[in-house]
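Excluded from the complex is one protein chain; the other protein chains are retained at their positions.
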Amino acid sequence: MCRILSYLGTPVLLDDLLYAPDSSLLNQTIGAQMLQMLNLAGFGMAAWDEASHAPNVPFRYRTTQVALFDRNLKALAGKLRSSALLAHIRGVPYNSTVQINEQNCHPFRFDGVPLSMAHNGDLAGFRDMRFDLAPHIRPEFAKQIQGSTDSEWIYALVVSALPDPGGINEPDAILAAIRHALSVLREARARHGITRSSSTNLMFCDGTNLAAVRFTFDFGHFDAGALQGSSEYLSMWYTCGRDYGFHEGEWKLTGGAIDADSVIVASEPLTRDFATWIEVPEYSALLVRRDGARRRAEIHALEV
Amino acid sequence: MCRILSYLGTPVLLDDLLYAPDSSLLNQTIGAQMLQMLNLAGFGMAAWDEASHAPNVPFRYRTTQVALFDRNLKALAGKLRSSALLAHIRGVPYNSTVQINEQNCHPFRFDGVPLSMAHNGDLAGFRDMRFDLAPHIRPEFAKQIQGSTDSEWIYALVVSALPDPGGINEPDAILAAIRHALSVLREARARHGITRSSSTNLMFCDGTNLAAVRFTFDFGHFDAGALQGSSEYLSMWYTCGRDYGFHEGEWKLTGGAIDADSVIVASEPLTRDFATWIEVPEYSALLVRRDGARRRAEIHALEV
Amino acid sequence: MCRILSYLGTPVLLDDLLYAPDSSLLNQTIGAQMLQMLNLAGFGMAAWDEASHAPNVPFRYRTTQVALFDRNLKALAGKLRSSALLAHIRGVPYNSTVQINEQNCHPFRFDGVPLSMAHNGDLAGFRDMRFDLAPHIRPEFAKQIQGSTDSEWIYALVVSALPDPGGINEPDAILAAIRHALSVLREARARHGITRSSSTNLMFCDGTNLAAVRFTFDFGHFDAGALQGSSEYLSMWYTCGRDYGFHEGEWKLTGGAIDADSVIVASEPLTRDFATWIEVPEYSALLVRRDGARRRAEIHALEV
Partner (left out) sequence: MCRILSYLGTPVLLDDLLYAPDSSLLNQTIGAQMLQMLNLAGFGMAAWDEASHAPNVPFRYRTTQVALFDRNLKALAGKLRSSALLAHIRGVPYNSTVQINEQNCHPFRFDGVPLSMAHNGDLAGFRDMRFDLAPHIRPEFAKQIQGSTDSEWIYALVVSALPDPGGINEPDAILAAIRHALSVLREARARHGITRSSSTNLMFCDGTNLAAVRFTFDFGHFDAGALQGSSEYLSMWYTCGRDYGFHEGEWKLTGGAIDADSVIVASEPLTRDFATWIEVPEYSALLVRRDGARRRAEIHALEV
């Protein structure tokens, strides 16, 4: 069912974010706290490093290998200091009918589009409604769809609804596009008579802005037989502060939200200790807004 | 641009077909005679072995590894005696924009459909017309599309046009479905103003019947800049006879077409010596028809 | 820490052995009952099928993919009826210092040697004593060592001690060679001052005979910090009978040991119900002996 991690703030060594905490994203490959599922179907990330060439373009890395075994990723994480990150580990059912390939690894990012997206969830009946979504996708993005995930189509719907897909969009504009995409999906579900609970926790980052939504269509409508992962409302948490590091025996941001210059949003806290983490409410969006050197996380209700 | 090999006849050790001849399919990975291109993007096959469990179901194997290095394939080829085979090595442009994954390896075969297909060629503008083809595909097949190749969509169009996709179809019925699919593509090209030469050499096998077409849309209409592989009409050859083996210093069928019980169809001859091989004419289909214990290869003109 | 499955008996569909039982080897990838560890580092097997070409040569397949996701293996398992099998899933520590590659997947089998071996365990200090073992290995086998596992060196020691490595050896001869190899390791440990508990559960099969040992050097001597997997004595179980299949709601052999023509030996029972399974005692070897059409499992004490 996947796990996601996003970060926006002062530069942080990637290894400290991805590997170091006791419940880090990489450790969630095999031991997520809030998901009774392994995430063995690949890893992907977009990582912005201001000291690198073309700093607006992220380092992009995707692989189908079990992430914990990946030497290239481990080496890369020891070299990059990221001011923005969107990272994802993919979890799928444990059988040979799933399509495990690089094109199905998150985050998704089309050519010429700064915004990347990762998804945690599962659209019921997606294969039935898939091609009906095509008219809602701009032709230049429709042709870039390469994999077989529902997630890539959600991404295509969202970027098709952006005012300026080739530029940096304000958090509100991103949220408006997400809302539009969710309403297109709502209608497609209705048209196909799909009523099963479908999680669409999404995180978006373009290196400058970060937007995330915690959302489920028709939560609670399950076919007992068809369940994957959890029937719980998929989790999403965040934390704000400064100076991410190992403070007082724990990896965390310090100083609280007031003077925060950094924000972490993740499927679940990166540490066993939740003290500095806040849950994103169900049916809501989290936007990170700049305010001088500070960054403010705002919660918006999400009615679709 | 890919190379294909198909076989129908008395059981033959797979190693003798796939590896042994001097210009075998595996050797065509790096040294095809009639294609100035390497085929490094994966291998796939459906191989029927009458001595195996569930003989109507083929051994199916697909991998993105460079085929010549693959130990599992080499080991498998030493164990199977195939009465029918459809095998393919994939060639793609030499850069990192291509999607190399198992889902893009041929041959294609949907659940519940005995007919498999491999493709040698390239539909110009496919990504522009892709989703417009969806209405011509039966819903139960549309949902099974997993990769990003034009080939898988061609396959979906053909099986959607079969009278009985879940059963064994006569060669004429397969040919009629191919014709229908090509006409759908013809119309889609017209609608999108696509006039570039597009090769669609196809081979189909279900373990009982074999059908192949050598066809190109608008042959000779090229944009000089956009060429991949060859601007030649892609080749297809066949040979008929009995007792495939190493005869008189050459891997071949013997005895000629009259009493043939076996047929090989391939993108190009498997040997440097073409003596026993016949070219499939351009714009035509080859059907293998049963006549008692004999098998007869028929050529039909293909006007679409 | 790995899990192993071996079988010798009347032909059985591989899918029924590898996938069907509720705690099948494939399910042990992520949910072993007697090992608190995932086995994500690859799969390998040697499977003998009497109906295949060259029946004395096994189908051999090894891959580093998470085994449960592997389509090629699933397809193969639906086609082969095995009269003998040695299959293994590899478990390693969850970090990027491990060497995951095909050469490190079990079972091991050198060119010209019918006997294959799989290992469940871990030789403490192996990297320190590795090259000191070379003088105990015949040169023609030393040069065939390709990977970096302790297991491959144990295999090389055993086949070097066989009276006729290129032929089929009687179970007693295999056991004598195992004893010799373990004594070489015992001495090497002493020379290097290695006293840490080291499991060497081994299974050998050549298609005709099967031998297995459940053994640990210096059991109970642990450095608390260096533990991987379990500090328990690694498990090994077996079951004898006829007609492996789904009987009375359970996958099992029936009829008991008296008239048995088939034997399964495995790291742990393949079912949650242990009723028909017997534990191989600690410090002992299990040999499968032929007696006409029947097969008898014998337990021998193993003092090294």
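Order of writing sets the labels: A, B and C. Residues in every chain begin at 1.
Everything that follows uses one rule, which is that a residue touches a chain if its C-beta (ideal position, glycine included) is under 8 Å from a C-beta of that chain, and two chains touch if they have at least 3 such contacts.
The model shown is predicted, which means the values in this text are computed figures rather than measured ones.
Q: For the full complex, can you list every visible chain touched by the one that's not shown?
A: A, B, C
Q: Using the touch definition from the top, which of A:102, A:170, A:243 or A:298 touches the missing chain?
A: Going through A:102, A:170, A:243 or A:298 one by one, A:102 is the residue touching the chain not shown.
Q: Out of B:16, B:49 or B:70, which touches the unshown chain?
A: Answer from the full complex: B:70 touches the omitted chain.
Q: Taking the entire complex into account, which one of C:22, C:102 or C:273 touches the absent chain?
A: C:102
Q: Residue-wise, where is subunit C in contact with the chain that is not depicted?
A: These residues touch the chain not displayed: 99, 101-103, 127-128, 130-131, 134, 139, 142-148.
Q: State which residues belonging to subunit A touch the missing partner chain.
A: The list for subunit A reads 13, 49, 51-54, 57, 59-63, 71-72, 75-76, 78-81, 102.
Q: Which parts of subunit B face the unshown chain closely enough to count as touching?
A: Subunit B touches the missing chain through residues 29-30, 38, 40-41, 66, 68-71, 73-74, 92, 94-96, 98, 100.
Note that in this section only the chains that are shown with their structure count from here on.
Q: For subunit A versus subunit B, what separation do you get between their C-alpha means, in angstrom?
A: About 40 Å separates the centre of subunit A from that of subunit B.
Q: Please output the residue numbers of subunit A that touch at least 2 other chains, ranges allowed.
A: Counting only residues that touch two or more other chains, subunit A contributes 100.
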